[in-house]
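Note that one protein chain of the assembly has been removed; the remaining protein chains are unaltered in position.
By letter and in written order, the chains are A and B; residue numbering begins at 1 in each of them.
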Amino acid sequence: MKKFSVKTIVAIGIGAALFFVLGRFVAIPSPVPNTSISVQYGLLAFLSVVYGPIAGALVGFIGHTLIDFSYGWGVWWSWVIASAVFGLLMGLGAKLLKMNETEMGKKGLIKFNIVQLVCHVICWGAVAPVLDILIYNEPLDKLFAQGLVAGVSNAVTTAIVGSLLCVAYAATKTKAGSLTKE
Amino acid sequence: MINLFNYIDRPSPIHRLTGACKLVCLIAWSLAAMTSFYTPLLIAMTAASLELFRIARLKVKDISFMLGIMSAYILLNNLLIFLFSPEHGVGIYGSRTVLFSLLGPYVVTAEQLFYHLNVILKNACTIPIVLLFVCTTNPSEFAASLNRIGVSYRISYAVALALRYIPDIQREYRDISLAQQARGVEMSKKASLVKRLKAASTILIPLILSSMERIETISNAMELRGFGKESRRSWYSGRKFTSMDIACMVGCLVLMAVSLLITWRSGRYFNPFAG
Partner (left out) sequence: MENQGIIQFEHFGFQYTAQAEPTLYDINLTIRKGEKVLIAGPSGCGKSTLAHCINGLVPNSYPGKITGSLTVAGQDAGKLGLFGLSKIVGTVLQDSDGQFIGLTVAEDIAFALENDCVPTEEMHRQVEQVAKLVDVEQVLRHAPHEISGGQKQRVSLGGVMVSQVEVLLFDEPLANLDPATGKQAIVLIDEIQKRTGCAVIIIEHRVEDVLYRPVDRVVLMGDGRIRYDGDPDKLLCSDLLQSSGIREPLYVTALKYAGVTLTPDMRPSYLPELNLSLEQKEQVRNWFSRQPPVPAEPEREVLLRAEGVDFTYEGGHHALRGITGDIHRGEMLSIVGTNGAGKSTFSKVICGFALPQGGSLTFAGTDLSSLSIKERADHIGYVMQNPNQMISKTQIFDEVALGLRNRGVAEEEIRPQVEETLKICGLYPFRNWPVSALSYGQKKRVTIASILVLKPEMIVLDEPTAGQDLKHYTEIMDFLRELNRQGVTVVLITHDMHLMLEYTPRAMVFHAGKVIADKSAAEVLNDPEIVAQAHLKETSLYHLSALCGVDQPEEFTRRFIARDREVRL
């Protein structure tokens, strides 16, 4: 495996810290009582596109593990791994479709959202439930129902928060060259 | 933010174990609990974990907050299982002993209750160990421990960086959020979900983009002090294994082996209903 650059390492560390803070402290009330929306997946999708699949996977893995640690409800490995896989697939998808994070036009956003939707379906529709079956042998329909709720809400947050982030990031990369005062 | 991970600095035999040892034990223990449905083993592990808790001199009030969330979570999870599949235990254990019936299709069977007991035990025997790890391991030791058990030091250091910058990012989040609220950004229930998410973005975008600028400063600072030069590195908070560490690790690894062996030899489920 190629050695990571120091910048990638730092991006993983800061990314995981952001993932943690968003997941742990940013409470956006959801329509379902007593639950909140996980905005951190919008961040994870964005970081995976910018820093690549391995960084994405590690941000998801470390960030999610730390969240579970801090709640003290045990580490839910199945969901931790699903977060990591989401980062990985998102990064791979971005590479596959040659997404360019510095030019996020309409086309880029459509690509981004197709990829994130597919990744969420895989992670919450397949990876997390299958692991839960292996570990707890929980009832299938319960797991898929949970996966559906998580998948849909994560896909919605990613579509909004992730897309806005991509656009804002791309805008910071535009050069002033062609601009004139009016 | 003080003491995010609830590290409690209080001398005890568990505190004295090195972080790396505790990490190995945590992983082995979790794997043992994850794979097994062998009830006597799960009961034994739960009892042992509570005893370890006592040895670590942790008090219930240290972790009352965590206990609350945890119980709510376990309750909800079991409720969901029952609602979706009241006959799940019947399928697993191959018999059906009706105890009493509730509404419509919801019939309480001994098999279902036994399955729930096993699920709860699986949680109950791991959660104290995770708490134990979190409460007795100095965060400074996390990264050194990961590296010790074979994770590359670069990735280990990413974990250390996350721990280092969480308080900073949290403070920044709070400041940005207040300043944006003053400009009328609202995330309360009054607005629609999409509106709420857009509002959240006006806080998250400056937070994330300014954190990304910080990545450059930090990586420069690290390279200027020689990070990534050698193929390995030493750790200020690294500690050598003692004989106690080795004994604990061996113990937990044996436990894992036993659990796997039972699953392998006599099937995954301990079945009291089989005649």
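Following the convention adopted for this analysis, a contact is a pair of C-beta atoms (placed from the backbone, for glycine too) under 8 Å apart; a residue touches a chain by one contact, two chains touch by 3 or more.
Predicted, not measured: the structure shown is a model, and the values here were computed from it.
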item	value
From B:67, B:149 or B:209, residue that would touch the chain that is not displayed	B:209
Of B:66, B:81 or B:161, the one touching the omitted chain in the full complex	B:161
Of B:27, B:185 or B:260, the residue in touch with the unshown chain	B:185
Footprint left on subunit A by the chain that the document does not show	167-168, 171-176, 179, 181-182
Where the missing chain touches subunit B, by residue	2, 139-140, 160-161, 163-164, 167-168, 171-172, 175-176, 178-186, 201-203, 205-207, 209-210, 213-214, 217-230, 232-239
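One rule holds in what follows: only the chains that are shown with their structure count from here on.
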item	value
Centroid distance [mean C-alpha coordinates] between subunit B and subunit A, Å	20
Subunit A-touching residues of subunit B, taken from the complex the two chains share	4-6, 30, 34-35, 37, 63, 65-67, 69-70, 73, 80-81, 83-85, 88, 92, 119, 122-123, 126-127, 130-131, 133-134, 154-155, 157-166, 169-170, 173, 187-189, 193-194, 196-198, 200-201, 204-205, 207-209, 211-212, 214-216, 218-219, 222-223, 227-228, 268
Subunit A residues within the subunit B interface of the complex	3-7, 9-14, 16-18, 20-22, 25-26, 28-31, 37, 39, 42-43, 46, 58, 62-63, 66, 68-75, 77, 135-142, 145-146, 156-157, 160-161, 164-165, 168-169, 172
